[in-house]
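All protein chains but one are shown in place.
Moving on, here comes subunit A:
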Amino acid sequence: MAAAAGGAARGRGATSFQRKAAAGSRLATVAGTRPSVRHGQLLLSSGLPSLDCVLGGGIAVGTLLLIEEDKYGFYSSLLFKYFLAEGVVCGHDLFVASAKEHPDSILKELPAPLLDEQRNELGEEATAVKSEDFQDSMKIAWRYQNLPKMEASPTTSTKFGHYYDLSKTMSPELFQPIKWHSFYLPEELSLQPTVKTRSMNSAYGRLLLSIQRIISQEGFDGSDPQKKQKNILRIGIQSLGSLLWGDDICCSDTPEDIHSLTKFLYVLRGLLRKSLSACVITIPAHLIENKAIMERVTNLSDTVVGLESFIGSERETNPLYKDYHGLVHVRRIPQLNSLICDVSDMKDLAFRLKRKLFTIERLHLPPDLSDTVSRTSKQELAGSAKLLSSGCGAMAIGKKHLDF
């Protein structure tokens, strides 16, 4: 224990993979985590097993996951709630920070976890839909037999990563044993009107002080060797960088202090690296006009995932995307303790929100069932037919439609 405490104070050494068997069993006692074979860090589930696949197994302890919000913030807040709900189910401590809504109301709206019998029911629905490709051995497309499958449907039972039902909220009994801390900016501003923060936006400074206080008081940085049972702190910060935090990077091209957010992320990175915690931050990247800031923020974060929803854009009615609600861009994957990072082969990802489930899948184009060979839409065909009939032969040839 003393060695682990000393190691944790030193850096990430205590929780990294150690070859001794005794230390290995100590690692496994932290609930809700599993060690990664790639880089020896502990992994947490993000609440969404398909996102865990994309991130290479999960969120590593001590790292930061940055989610670039979609246009109306709807889907990113779903991911945020998944992360916190996973913390509740695994028994981790929570720290929720927001300037927009009170953390109490965020925590009241967490989705309910799927229990076993409900999961089977959902699994039957899902398999009924895609029964044609769920075969033990493929007879015709046998070359596709060995393609990796993404875990989108809850057919397999996993102890790491749970499925949640978005139509129900989590019952308060699940919540009772959980220790959680909150930071609601208007409340903090009224409690302590003046706090000395140096050369940083005062809201960010207060948030850092609050996080550091919780980490050191609750012993997440290994400073309290008496604690037998180690636990993880899940930190969730909503809409960082927005105007409500007192930062004007989202509303002006030449903000007053462009370094506040990056300094905050740097100090937060230091805090995360030396404690047993993981952090998810959602940031309204589409509002930040100065793209240099987003590049620096991306470089300072470990994992960056961007969500692009189709609400309100022309892609909503595009038949190619009719099955999905948005795209997922993985901008950065962490490189921890090794020369290589765990880059997955799947680069085109999309998400969809079914009635109860939110999944991230590989983007599949729907099959082209029209009777023309090319993918021209019906309007183009009608247009060229009109031109042919009116005698402008030269213009009709310019169109792609060739019909001999």
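Observations on the model:
One rule holds in what follows: a residue touches a chain if its C-beta (ideal position, glycine included) is under 8 Å from a C-beta of that chain, and two chains touch if they have at least 3 such contacts; residues count from 1.
Rule of thumb we're sticking to: contacts and distances are computed from a predicted model.
The unshown chain of the complex is recorded in UniProt as "Elongator complex protein 6", chosen from "CASP-like protein", "DELLA protein", "Elongator complex protein 6" or "Histidine-containing phosphotransfer protein". Contact with the chain not shown here comes from a single listed residue; of A:K108, A:H329, A:K347 or A:H364, that residue is A:K347.
When the full complex is taken into account, the listed residue touching the unshown chain is A:R296, out of A:H102, A:R296 or A:R315.
Taking the complete complex into account, residues 10-13, 16, 40, 198-199, 208-209, 212, 259, 262-263, 266-267, 269-271, 273-274, 290-292, 295-296, 299-300, 335-341, 343, 345, 347 of subunit A touch the chain not shown.
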